[in-house]
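Input: a single structure, listed below in structure tokens.
Every protein chain but one is kept in place in this view of the complex.
Residue numbering begins at 1 within each chain, and the chains themselves are lettered A, B and C in the order written.
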Amino acid sequence: MTENRTVKILGIAGSLRAKSYNRALLRAAQELAPSDLGIEVFDEVGTLPLFNQDLETEGDPEPVARLKEAIRRNQGLLISTPEYNLSVPGVVKNLVDWASRPARESPLDGTPVGLMGATPGSTGTARAQSVLRQSFVFTNSPVLAQPEVLVGRARDRFDDEGRLTDDRTRDHLSRFLKALRDWVRLVGRKA
Amino acid sequence: MTENRTVKILGIAGSLRAKSYNRALLRAAQELAPSDLGIEVFDEVGTLPLFNQDLETEGDPEPVARLKEAIRRNQGLLISTPEYNLSVPGVVKNLVDWASRPARESPLDGTPVGLMGATPGSTGTARAQSVLRQSFVFTNSPVLAQPEVLVGRARDRFDDEGRLTDDRTRDHLSRFLKALRDWVRLVGRKA
Amino acid sequence: MTENRTVKILGIAGSLRAKSYNRALLRAAQELAPSDLGIEVFDEVGTLPLFNQDLETEGDPEPVARLKEAIRRNQGLLISTPEYNLSVPGVVKNLVDWASRPARESPLDGTPVGLMGATPGSTGTARAQSVLRQSFVFTNSPVLAQPEVLVGRARDRFDDEGRLTDDRTRDHLSRFLKALRDWVRLVGRKA
Partner (left out) sequence: MTENRTVKILGIAGSLRAKSYNRALLRAAQELAPSDLGIEVFDEVGTLPLFNQDLETEGDPEPVARLKEAIRRNQGLLISTPEYNLSVPGVVKNLVDWASRPARESPLDGTPVGLMGATPGSTGTARAQSVLRQSFVFTNSPVLAQPEVLVGRARDRFDDEGRLTDDRTRDHLSRFLKALRDWVRLVGRKA
């Protein structure tokens, strides 16, 4: 029965800062994931070159190839994104730009996606997620609608070691991860 | 009289591809600019590292420092952006992420902006520009509203040497550049 | 077998103009739908009052009740939207505002959605659809990602009687309707 198999997804944090709240949120997701949801972390986002079609023509650079392979060997994708300038960070968009190629045959095509984000401010990456979600329309990647995970006022919710300590947020994240697991099972081609 | 002085703006094309339509569009803008609008091209976007706050803490990397200085010595900014995945390219967002720092005192604060874009498809970077425009709300950079420059079906409008040959587009671009010059004069602090 | 049953969806055109291209596009969808996709048209959008929570508290006005019932008795929703001012028309948003209530138990919750749009301009309602899509994140209504139906230059694609005559657009619409049917089957709770 499909329902009993573990769902495997790839998790990517969209900040390069060592003490990033979004890395911390992704670690919390690994901790709180239900037993039948496995999250592999891809931690090489900072080594991707800026997207350049001329470069791509020569063949995917190694970190790009590893990113694509990591997406392909999982059934879904989970991105934890900061918000920079009311929008998706260049770091995150750059990884999507690489992974989206070639159009209609990319590793993202048909891959279910979950979005979450943490930020010191009160809007909790709402606008970054709106922008990022739009790109997955093009890549044909169905993004989970609800619940949204908007972790605002991050300083109050994580401790100094980057552990998510806020109980309401932990409960909400648990619910989101179950919904994401179910979403991958429902719409994923590889699930 | 302010009205007679030449307005100086910085032009940036958001694609790294050698034969990019957006580089070509920026060259066309230089060619078609009214005599009292000067466009300096910043061509080092591809050398910017991915934004990383830890890196920034050590001091702006050299290409970042040059980008910020180039924005500061001009009165306005003109970005020619491709559209990737219905959105702003990571390349473009990454330059905005660097230039937007530190918040409220960045080189972008108060700097008037014009947007344009070219693409092979029919929507002419409409969605990329919508996304990019939103970031300039945060940076407090007033973006010219009208006219919009959405150059769709770029293959029919540029020749093989990347020269903008379509007369209607050339006329429209000329009108846009005059409106941008007037906008910089109206809202620019340095004009 | 679920696969053999006819999928029933509700179609709504978001313009009140008698000769609206979006009404015409919806009629074309009815004509071109595969035999196992039925499209019921809801044509009372113009009789909905402007959303007012005080009014709602007294009980849904009759056209609102009929709209909600029509959504509930179908398995999916298809909206054909114009673009006004780079965004969703008030007419369309107003129907979504009514149908979205009460939150988390609305007729839209879990209802699969397809979007299409026609416009005289070249961008084909791209930005209206981006905006509208965002609202369905809140209502928890999974929107089909690909293919997009952006019918630009509508004057060249419909004849004077409002018949969609452009063959490429007809083929594209047919493909979209099959994808929508499959999407409703895949993610719909009632399919």
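Convention: contacts are C-beta pairs under 8 Å (C-beta built on N, C-alpha and C of every residue); 3 or more make two chains touch, one makes a residue touch a chain.
Only a predicted model underlies this, so the values are computations on that prediction, with no experimental measurement involved.
Engineer: Which residue among C:41, C:86 or C:179 touches the omitted chain?
Structural biologist: Per the contact definition at the top, the residue touching the missing chain is C:86.
Engineer: Among the options C:137, C:151, C:173 or C:187, which residue touches the chain absent from this view?
Structural biologist: C:137
Engineer: Identify the residue among A:35, A:57 or A:122 that touches the chain left out of the display.
Structural biologist: Considering all chains, including the one not shown, the answer is A:122.
Engineer: If the missing chain were put back, which residues of chain A would it touch?
Structural biologist: 86, 122-124, 126-127, 130, 150, 152
Engineer: Tell me which stretches of chain B touch the chain missing from the display.
Structural biologist: Those residues of chain B that touch the unshown chain are 130, 133-134, 136-142, 145-146, 148, 186-187.
Engineer: For chain C, which positions touch the chain that isn't shown here?
Structural biologist: Residues in contact with the chain left out: 15-18, 45-46, 48, 50-55, 84-97, 100, 127, 131-132, 134-139.
Here is the rule we go by: only the chains that are shown with their structure count from here on.
Engineer: Quick check for the class: compute each chain's Cα centroid; which one is farthest from the centroid of chain C?
Structural biologist: B
Engineer: Just how much do you need to spin chain B so its Cα atoms sit on those of chain C, in degrees to the nearest 5?
Structural biologist: 180
Engineer: In whole angstrom, how far does the Cα centroid of chain A sit from the Cα centroid of chain C?
Structural biologist: Computed value for the inter-centroid distance: 29 Å.
Engineer: Taking the mean of the CA coordinates per chain, how far is chain B from chain C in Å?
Structural biologist: So the centroids are 36 Å from each other.
Engineer: Please set out, as single numbers or ranges, the residues of chain B touching at least two other chains.
Structural biologist: 86, 127
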